[in-house]
Each structure stands twice: as structure tokens, then as C-alpha cells.
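In this view, the complex is presented without one of its protein chains, the others remaining in place.
And then chain A:
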């Protein structure tokens, strides 16, 4: 009875499905064979070109031959196509390895004297024991092609010279340049000045906007939650309105209201005989405006969050504090504050990370303006993300934009992973059950 294993494995390595057919799993074997046939058909035409494409990024740009434009290689399309082909190939290899392992396992079972599953049983087996994996395959495919592939593509772009005006296909080719983009970004005077300027403001913005909305939210929550305040539900509903209005609309409305010339706010100022302020056009005031408007948008979120937590603080803790003669302020400092801080710490860090990336609050309100003269395509209120957006869409400096994107990712990722690792749910999630 020996020898099934070796034969089945070798047959499977030789061609998908043969091992299964040898194991008398005919339908399964045919399915595998069909997959392989498709694979050979598809990859024979594309794999070679994909490898060539990803190494060279094209040889010939579009050129003029005898007065006619001859289409050359479009480096960026070649890169995307190569990437897709290689991803498909990786999937194919994964299926191939599965096929070999399957043949080996079935053969081992046969050596131990068990009959191989027929097709129906195989399907049942998958549904019962490999349910999670088969369940996950659909979303995984979506994520692979619409998230992972694009991110890989953008990471690759950071190592090319794909940027206006000198390296835009189809007229020109794009080439690999290694870490040159990062070197330029961090050490070339014009770029590094902009980068560190924008980075500094991004951090100031993230700290200030998180603190103002969090403390503001806590203050409002405590105000409403005080003993003796009537119509608590009403106050809450009114104060949560800014959160319920879609940001797109409220921020565009604010952009109008703070408009220096026509905006109602300055018109009210002049109505009372005051001079208007350059809300969105002066670098300093623009920064103040975005922080204030962000408070309007952000306080309701932390307000409902903290109100939710206030209700979970056990009453007896306050009673115990009262017995010991604690004043209102002491009760707040000893009971309320630690409880709230403790439960919201993870959310606070996520809010902070979210604010680093708060595209809407900046772009819809100021578009990153006012422009700063000695910056490379950035304005006084630009965050790294809005700068990235401008570099991509307006300036076509794709390689710089990708480098900035990678740096943003590193910043956010370090916060979030630190945060996630220390929350209980990751370590002890099975404790709940």
C-alpha cells in the first residue's frame, strides 16, 4: 500500500489535477486540470511581457516616424498591466501549491486505508471545516484588486521618476530611480522646506484639533449631565446637529460664511462697525478658522461618545466619594476624569490619527490656501494629505506624492498599531465568550 504519496505528489507537480485523478477523485481532478489549462493559456501570452515590463518599464516612447506618430510603450500602463498579471500569477501559484498538498494528503489517507472523498463529500468538507476561508475569499479578492494592488502600485511609483514635466508618458518613458525621490524630498532645499513646513503644521493641527474637540466635547457632556439640568435629551439632540449634517455640505457652507469679502460673518462685523477679518486669506487667521470650524464639526462626536461613557460609571463610586466628603470638583477629578480617560484612550489616539489625515476639514474649507510663496505647490493650511492630493491631481508629481503618501502611512501606522496592540480586544478577545 506504500507509494501512493510519492506518485500522487509527483503527478500533481507535473500537472494540476493528475494526482487527484490518480487518487480517483475524477471531478476534482478535472476542475484542477481546467484551471491549469486556463492558466497556461493566459500566462503564455502575458507573463513574459509582464516580467519584461516590470523590469524595463518600456523601451520606446511614442515617436515621430516619417511624419506619423508611432505608438510606443506607455510605461505606466505597462506597470499596471504587469502588476495585475503578476498578482494573477501569484494566485495561480497558490492554487498550484494547494493542489499538490491536496494530492499528497489524499494519498496519505489512502495509504492508511481510508477511501478518498468523492466530489460531494469534498464540497461538504469545505463547507464544514474550511468555511471561514471560503467565506473570506470574495471580500479578499475585492481587497486584493482595489486596495492592495493600488497600494503596491503607488509604492512602486515612489521609486520611479514619474512626474511632470519631464517624465510623463506617452511622450516620455518612466524609469526606476531607487531612493532618489526620498532623497530629493528630504534634502533638496525647495522640497525639504515645504515638507518640514507642512509636516510641522500637520502635527500642530492634529494636536490642537484633537484636544479642542475632545475637551470641548467633555465639557459639553458634563454640562448636560449635571444634576438639575432639565431637558437633557433636547439639549443633546440640538447639539448633535452639526454632526448629523454631512461634512461636505457644512464645510462648503462655512467656506461661504467665512468668505472675507462677501461672507455674512464679516458683513455682521461691519454692521456692528468692526473691521472684518481675513478669515481664509491670511495664513494665521486661516489656521485659526480651520481649528474653530473643526471644533464645530468635531465636538458633537466626542460629546456623544463621552455621554455614553458617563452613563456607565457606577453610581456607588460617587456615593462613596460623597461619604468621604468630596466636593463636586474632587468628584470630577477622582472619579469622572480617570474613568472617561481610561475608556476613551484608544478612541482618542484614533481621533488623533484621523486628524492627521483629515482631508475634508482642510480641503473643503480652504483648499489648503492661502498659498505660501516659497513652498512647492502648498499653502499655509495644507496638511500632508491635501498636499499629496495637489501634487497628484494638479501638478502630476506622482513620484513625490507617493513618497509623501508612504511617509503619512508610516506615521499613522505606528500610532494605530501601538494603539491596537495595547487594547485588550487583540490579546484577550476570546475572554468575552
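The rule is short, and it goes like this: a residue touches a chain if its C-beta (ideal position, glycine included) is under 8 Å from a C-beta of that chain, and two chains touch if they have at least 3 such contacts; residues count from 1.
Keep this in mind: contacts and distances are computed from a predicted model.
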{"item": "Omitted chain, identified by the protein name its UniProt record gives, among \"Aspartate carbamoyltransferase\", \"G-protein coupled receptors family 3 profile domain-containing protein\", \"Sugar ABC transporter permease\" or \"STAS domain-containing protein\"", "value": "\"Sugar ABC transporter permease\""}
{"item": "From A:97, A:252, A:288 or A:371, residue that would touch the chain that is not displayed", "value": "A:252"}
{"item": "Listed residues A:65, A:132, A:275 or A:323, member touching the removed chain", "value": "A:132"}
{"item": "In chain A, positions touching the absent partner", "value": "76-77, 80-81, 84, 127-128, 130-133, 135-136, 138-139, 142-143, 145-151, 153-154, 157, 220, 223-224, 226, 228-229, 235, 237-250, 252-257, 259, 262-264, 267, 271, 296, 300-301, 304-305, 307-309, 343-344, 346-347, 353, 357, 359, 364, 385, 388-389, 392, 398, 402, 405, 408-409, 412-413, 416-417, 420, 423-426, 429, 432-433"}
